[in-house]
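One protein chain is absent from this view; the other protein chains keep their places.
Going by the order they are written in, the chains are A and B; count residues from 1 in each one.
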Amino acid sequence: MFPLRQVIATVRYTTPAFRSMSASTGPLIDLAVDNDGIATLTMQRPPVNSLNLELLDALGKALDDVSKNKSRGVVLTSSSPTVFSAGLDIMEMYKPDIKRVETFWTTLQEVWLKLFGSNYPTAAAINGHAPAGGCLLSMSCEYRAMVTGKYNIGLNETALGIVAPKWFMDTMCNTISKREAEYALTTARMFNTDEALKVGLIDVLATDKSDAVDKCKKFIKKFDKISPIARALTKQKIRAEPLTWLIKNRKQDTDEFLTFVQNPKVQQSLELYIQALKQKSAK
Amino acid sequence: MFPLRQVIATVRYTTPAFRSMSASTGPLIDLAVDNDGIATLTMQRPPVNSLNLELLDALGKALDDVSKNKSRGVVLTSSSPTVFSAGLDIMEMYKPDIKRVETFWTTLQEVWLKLFGSNYPTAAAINGHAPAGGCLLSMSCEYRAMVTGKYNIGLNETALGIVAPKWFMDTMCNTISKREAEYALTTARMFNTDEALKVGLIDVLATDKSDAVDKCKKFIKKFDKISPIARALTKQKIRAEPLTWLIKNRKQDTDEFLTFVQNPKVQQSLELYIQALKQKSAK
Partner (left out) sequence: MFPLRQVIATVRYTTPAFRSMSASTGPLIDLAVDNDGIATLTMQRPPVNSLNLELLDALGKALDDVSKNKSRGVVLTSSSPTVFSAGLDIMEMYKPDIKRVETFWTTLQEVWLKLFGSNYPTAAAINGHAPAGGCLLSMSCEYRAMVTGKYNIGLNETALGIVAPKWFMDTMCNTISKREAEYALTTARMFNTDEALKVGLIDVLATDKSDAVDKCKKFIKKFDKISPIARALTKQKIRAEPLTWLIKNRKQDTDEFLTFVQNPKVQQSLELYIQALKQKSAK
């Protein structure tokens, strides 16, 4: 299912995630509110913000804090100099404890429901690579500023032998055209920043992280003259279809994921994959 | 809910509507059929074609006339030199008579069902500003020519503390991309003519009203060689989803609107809003 060449091709995103399993120290999310009342959430699970249960849980809690404290909006960014988020942590899926992996998945669903359906404005300051789950997080926001350069963004699940869930696809179709989404999803397309801008996967280029955060804040300040309640209801109404789908189908979506990770062939593939990563690391 | 600064920002569209409450004389819609059998419907409720019950009712009746007399198509335009339509008349919502405001809303629904789902070709010659309900009317047509210049168009309901109903949103998503629609609806974006052309909110620029009407007629003449029945069924089939939604949910949609206008906070906001308009008028 995973030919080695494709494993090698994706190593650059996932190697650090594998290495980092025991390196977690300090808070996984930094929440800072500026004088204008805009919250910046910085993912800081070195080295590449692989989304494991703990990081997702911390992200969900931070979004709750923002909601309770009525921040004017949220900018989501990363403490890594080169990676926004490497996506879901493969190690959550390898030889999983079923109870934990189920919580992992339902926590991912909750984070998405909170972020994609939030009352407050959201923007992603994408200061590095954003494959798979990293791309999903940024697309769940309402605006995306990405640092120009060698970084890539996309839902490249098929390159890892994974089928993106329907709500990942819906999130992409909320951002770019159906045609572009189909092409990108089937070919595991990673867009460079120019390509991403052209199809609308990102909204604006930034020179560096600071510029990206500033542009996100400028977007959020667009809502100064807008009734917050009308804004929130409008956003939730236009995003209602994907939100309603997941709310209605959470159990089925979780079951599909659990079936997937318990498939012996998937576990074999992950085994091969992780061995390849170890060999690469050893060099 | 309506900070004063946003009230001031939107005064340019709504002041005249407020003033015009007692100024209505003559037919509210002029219906003229040219030698080619194309009907031009001109909204003429000075000064800015605010959509009150009487104007909507006259528009609905004019659409029925067109339908009965089998015109080749309809061009919708305005007698105002600067405004296509300022949108729904705020005065219909302020201290409303419940019976009248319910009729107001159901009449708006009927006009939309007739226009968006019409058998005959429809085009809007947008010869001035087209905010909110004005934008909705133009998007319900099949083609839009807009006079170049300082005019703006968009669904800016959130700037007035209003949530556009689902069928307003669906009408916008029938015209521009989901992404552009979400951004425009949440930020209350008013597009200038170049921006509107770029995202596809309008189809072509015109030098003046006469040129806009001509371009609309040229569009309608494209159907000379097309079977009218096949054309009508094709249009209604591709527009079926939003049409069916409103037909199935008219009662619920009306109830939502009635709840909204009877909310004391909404009435307070309208009060403040109208006072601000009066102060502005008095200067």
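As a convention for this text, contacts are C-beta pairs under 8 Å (C-beta built on N, C-alpha and C of every residue); 3 or more make two chains touch, one makes a residue touch a chain.
Fair warning: this is a prediction, and the values are worked out from it, not measured in the lab.
Asker: Who touches the missing chain here, A:A188, A:A232, A:L246 or A:L270?
Answerer: Residue touching the absent chain, from the options given: A:A188.
Asker: In the complete assembly, which of B:L76, B:C173, B:L246 or B:A276 touches the absent chain?
Answerer: B:C173
Asker: Touching the absent chain in the whole complex: find that residue among B:N69, B:T234, B:Q252 or B:Q275.
Answerer: B:T234
Asker: Across the whole complex, list the residues on chain A that are touched by the chain not included here.
Answerer: Within chain A, the residues touching the omitted chain are 1-3, 5-6, 9, 157-164, 166, 169, 177-179, 181-183, 185-188.
Asker: Hey, which chain B residues sit against the chain that's not shown?
Answerer: Counting only chain B, the missing chain is touched by 121, 142-143, 173-177, 200, 222-223, 225-227, 229-231, 233-235, 237-239.
Throughout what follows, only the chains that are shown with their structure count from here on.
Asker: If you average the CA atoms of chain A and of chain B, how far apart do the two points sit, in angstrom?
Answerer: Distance between chain centres, rounded to whole Å: 39 Å.
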